[in-house]
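A single protein chain has been omitted from the complex, and every remaining protein chain is retained in its original position.
Showing chain A:
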Amino acid sequence: MNLYWLILLPILFGALYYLLPVRISKYISVVFQVIMVALAFDVFYHVKNYGQLIHNIGNWPDYIGIALRADELALVMVLLTTVLFLGMGLYQLKSNYIDKLLVFLTLVLEGLIIGIFLSNDLFNIFVLIEVSTVIISILIMFKKDSQAIYDGILYLLINVVSMLFFLMGLGILYKTVGVVDFYGVEKGLHNIDNARVLILPYAFIITSISLKVALMPLFSWLPKAHGTPSAPSTISAILSGLYVKSGVYLFIRVQTMFSPQIDTKELFYIMGFMTAVIGFILAMAQKDIKLLLAYSTVSQIGLIMMGINMNSPQAQMGGIYHIINHAFFKSTLFLTAGMIIDVYNTRNVYEIRGVWKRMPYVSVATILAVLGIVGAPFFNGSISKYWIAYGAKDSWAEYGIMLVNLGTVITFVKYTAMLTGFKKVKQAKKENTDILQNSVVIIMGGLCFIGGLFSEFIVEYLFGTELMIDTVSYALKSMAFILTLIIGIVIFKFWLKKSSIPSKLNRFELSFNGICLVITLFFVFMVVYLDFQLPKG
């Protein structure tokens, strides 16, 4: 099977879907999602056994036409995409807002995201990201709430600006190297004598990708887009669980591409740490549960960036495994948050109480996902965090990661507090009895546990690398976790609940002009940094 079918099928099916009546077609779309998972697995199995695939579309020689590349990392991401979209498809099957447009747009988005993962051509990636930006901004404003419209236009314009930076960088790179293919550029860069000609293209491209990743100064757009109050919760889940990972994935690819000449691992390692810290500080301060989850995504992305920018293979694998784990627990959390908001009619974390009594299934799923994200022993988060921390052994970062974990614990103690209590609700709406939605969230929560129990097997199967977990040090980490949990609960009870600092932090928000200024400053900083870093020619 040719690789481009993976990209084209969802889009073609989405167009076909428009012709059928919704009653039948929404069930067909679920069948289709199952087929997509099977196809992705088939290609993955092939690549696992026979090595990576490269398809040059139009049978041009290498580096001239558009190429699709399927290696293990790309296919694991594709598999993750199809599984998550299957979950979302099942979840929204019975929801009251499902209509043709929503399903059509989600299917197209699926194709585009798979395209981003498979493409080996920088210009092609630009096109795919640009189109998906438009689609996502339409999905954000799907319910036409006024707050959502502001979030949508902000998201669109910021990302268009960032992609123009990308395109400018690509232009300069093309002038230097003469190809726009990942492997072609990597090969061409070996023959460049003076690395300083790469300062401008690298600074342009990495600025735009850092914005996609939502690194430290450039994350202001992310909570607005991911946590916008009225977007369907499946969209928030896809954005936070999956789409932001395409930025991380591109970051890995671009860093590999420039690796013959430029090495900025150290810088992004520190930036990842700062992102993680600022992310959890802002997450703690939020009252809106969706914004709380969105800021915690920023913090977790920081952790992933720390992992993939370390020099130890364990930490890099940990970072990549954390991408997958985060996709599962964060989408579970967004889906359950959406169900809780539906019943309680409020998003304020202090006003929602007694979820455990009213919605037991949702509570179980929430608890499973929360245990995953805080890194409780035997859950998937603990494994990936263990590997990341393993790479940081005997340096300041080991304590740094503990600090980040403490922040995550405090954030989610605040979040889970809403399960307790018996507070009466003013407008009692009908309980959510949709079996489908409940089972989807419970299965996805359960996957967090399975991902922890069988982590060694899963990583070996997916990536072919064997990583051992040392029982003694894992037990120590578990003790450290329990200690962190106790400290976290104490800090929450006696300080965070009463302090006035959160409400001040809460108002920290950049306007559009501010974000553009920060993008430019980041670009200038990258140029200056590279100027010092690279040998003078």
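Basically, a residue touches a chain if its C-beta (ideal position, glycine included) is under 8 Å from a C-beta of that chain, and two chains touch if they have at least 3 such contacts; residues count from 1.
FYI, contacts and distances are computed from a predicted model.
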item: Name under which UniProt lists the unshown chain, selected from "Urease accessory protein UreF", "Protein glxC", "Cation:proton antiporter subunit C" or "AraC family transcriptional regulator"; value: "Cation:proton antiporter subunit C"
item: Listed residues A:Met168, A:Val277 or A:Leu403, member touching the removed chain; value: A:Met168
item: Contacting the left-out chain in the complete assembly, out of A:Glu72, A:Glu130 or A:Glu351; value: A:Glu130
item: Absent-chain interface as seen on chain A, which is shown; value: 123, 127, 130-131, 134, 137-138, 141, 144, 146, 149-150, 152-153, 156-157, 160-161, 164, 167-168, 171-172, 174-175, 180, 509, 511-513, 516-517, 520
